[in-house]
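Sharing a structure here in structure tokens format.
The complex appears here without one of its protein chains, the remainder shown in place.
Presenting subunit A:
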Amino acid sequence: MPRDTGIGAATLRREDVRFLTGTGEYTDDIVLAKQTYAVFARSTVAHGKIKSIDTSAAAQMPGVLAVFTGDDFVDVGGNPAGWLINSRDGEPMKEPKRPVLAHGKVRHVGDAYAAVIAETVEQARDAVEAIEADIEELPAIIDMNAALSSSTYVHDEIETNQCFDWGWIEDNREATDTAIKNAHHVTTLELVNNRLVPNAMEPRASIGSYKASTGEYTLHTTSQNPHLTRLLISAFVLGIPENMLTVIAPDVGGGFGSKIYHYGEEALVLAAAKQVGRPVKWTADRTESFLTDAHGRDHVTKIELALDAEGNFLAFRTDTKANVGAYLSNFSTATPTFLHGTLMGGNYTVPLVYVNVKAVFTNTAPVDAYRGAGRPEATYSIERVIDKAARELGMDPIELRRKNFVKPDQYPYASAAGLEYDAGNYDALMDKMEEVADISGFEARRKASEAKGLMRGLGVNAYIEACGIAPSNLVGVLGSRVGLYDAATVRVNATGNISVMVGAHSHGQGHETAFPQVVSDMLGIDASTIDIVHGDTSKIPFGMGTYGSRSLAVCGSAVVRATEKIIVKAKKIAAHMLEVTDQDISLNDGVFSVEGTNKSVTFGEVALKAYIPHDYPLESIEPGLEETAFYDPANFTYPSGAYACEVEVDPETGKVRVDRMCAVDDFGNVINPMIVTGQVHGGLAQGIGQALVEQTFYDEYGQLLSASYMDYTMPRADDLPMFQVDHSQGTPCVHNPLGVKGCGEAGAIGSPPTVVNAVVDALQSGGHNITHIDMPVTPVRVWEAMQNAK
């Protein structure tokens, strides 16, 4: 393992030391002077009319400082959706207001309708019990089909439960229908992409504080993107001027999407802090996390694949209902549309793609982007239907995929779903996967399993995804209400060490280690003198945060641009010091030198000169050495991969065990292979979790029956194998300066179809004519499928 500190080195993570010694600082670890505590009163019914809320007894309870209800927030704004989707008929989507606290109605179990602020958590909790809420229960809208035909509405003012009816690409619709009608063969699959709860191990928490003397607010919060949270609170919800609000996300204990969004609790603790004149802290317990964190997935889909007699793909047609839950979370409308429909061509040269997505309001927790966000749903549909087609046509699933792959000489490739893939080599990934996974040894392993009385299956897939969503002017046309650039400032201090302020915010990705590797490589100075500042809006220029595998591809590019500006300026200073022109200066290993001479100055000497500018060309160069860059990508990046999974299925119990899991990914260039491999591991575990064990279950009354770790199965150490991970087949991204693509979500995108393909293969090998089982593929489902197939 290389132990250098530049690009490509498996540098050990510097953040680990504080995490391993218990000295990390997560939001709930922070204690502000005189802090008070908030506890929320949450709906126990999924849908109800708030007839009255009597807080008078609660207000008299010991230690209580204030009680809030929805009435206190009628004059402030709602928490908005960040992406406008237009329906096929041109109508804009329905956007009912999402208030800080429920007003008029409660719309899901866990919906907060009041909050108590008290001296201690226990006092606040006791006072919440004393709130008398008269809530008339209404019929719960849970099932999406029922929602679409119901005359009971989650939001009465919009008189429908359909948020939008989106078609992509609408101009392809008729041609796709025709192609499917006339095709030699059409494979159809109906499937459910199961609702997941992200379950970052650190529950959400927020502390609001307010300084009356200046009118400044500070919010400490568990956020993947503090600037976005500030923008939403300032511009939409509370109207606090941005320059009067600092948002600080300290160490964040995982997010996986759930901590991208602004939540009402953040606004509440700020408003409450002003009113009580002391900091107000709220920390979710795990049950609250289950009930109120934005969930993921929850699509019900029918997909059809049309093929000709040779197995060439002619068209994909997809019909999806996407659950958005009770309110629109910030990216909830982008996830099932532009992050899903645009990927429905997969890695294939299919000429026609048409996707219809109906987004549906229900009395369940809001659903938004969760690790992969739309791309796992697309990949699952495509790769499951291809597997089914291979079986129907009697073709080898690897060969069928290879036959239809976009080939290396076809880049840039305009996909039928409207994207331009810039680089890739899917055959090379498949070759590598066959080698690493030892596909040729599978039959022998199958025999060994059979000798133990177990059915063994092999599943493969190929995926492509889109990361670093951009560019801003294109996404603006498509409905995005935000820009999707990122920003970085490189500050060279007078003594030559460097602080890099980045808009991305690590919640486990190791930015404090990886970003310095980039700067170290460019300047030729040791990474130990470079450190990262992130997660604090008062210290960094701006930022869109960390999600969508964008940190390195977008923010890393901003770091490169800012560092390039540093080099340009530093060379001018060095040129002055060495009495040459800056074109004569080259920078190697932290030393500026004049080629062909022995004249040189070190990086540190130049830095000092910039801050002590005696004998300095002040008329042409400013003192100081600090540069900022905003980087707006030219295109998405397109990671891709080929995965293989082998499972053993017990015919007696239906229990599935993943025996081998191999992920071969193209992430372009890799900055820190150790971190990249770790990201893949985590994604694989979440994908296997989705495929086999994770089940979010609302009953017909809208009660979340899986609201704790007793009921929601998390993948544990003994559910998973060691993983085989390879990223040797990278094709660099052609449009960003590092040639990187992003690796955070791949594992969770590529693995679910691979696992389910393997289960179906195992069952088929055991003589069970089963073509599909919905996730999670639990023992009960497998056993039932085997009985039904008899």
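The criterion applied here is as follows: a residue touches a chain if its C-beta (ideal position, glycine included) is under 8 Å from a C-beta of that chain, and two chains touch if they have at least 3 such contacts; residues count from 1.
Just so it is clear, contacts and distances are computed from a predicted model.
Asks: Looking at UniProt, which of "Cupredoxin family copper-binding protein", "Multifunctional fusion protein", "Protocatechuate 4,5-dioxygenase subunit alpha" or "Carbon monoxide dehydrogenase small chain" names the chain we cannot see?
Replies: From the listed options "Cupredoxin family copper-binding protein", "Multifunctional fusion protein", "Protocatechuate 4,5-dioxygenase subunit alpha" or "Carbon monoxide dehydrogenase small chain", the omitted chain resolves to "Carbon monoxide dehydrogenase small chain".
Asks: Can you say which of A:N86, A:Q275, A:S499 or A:Q724 touches the chain missing from this structure?
Replies: Touches the omitted chain: A:Q724.
Asks: For a quick check of understanding: of A:T489, A:Q509 or A:S593, which residue touches the chain that isn't displayed?
Replies: Checking each option in A:T489, A:Q509 or A:S593, the one touching the absent chain turns out to be A:Q509.
Asks: With the missing chain put back, one of A:D72, A:D251, A:E434 or A:D521 would touch it. Which one?
Replies: Only one listed residue reaches the unshown chain, and that is A:D251.
Asks: Check each of A:N199, A:S593 or A:Q690 against the chain that is not shown and name the one that touches it.
Replies: The missing chain is touched by A:N199.
Asks: What residue numbers in subunit A mark contact with the hidden partner chain?
Replies: Looking at subunit A, the ones touching the missing chain are residues 1, 10, 12-13, 15-26, 28-29, 31, 122, 199-203, 251-254, 256, 285-287, 507-510, 673-675, 677-679, 681-686, 708-710, 714-718, 720, 722-725, 747.
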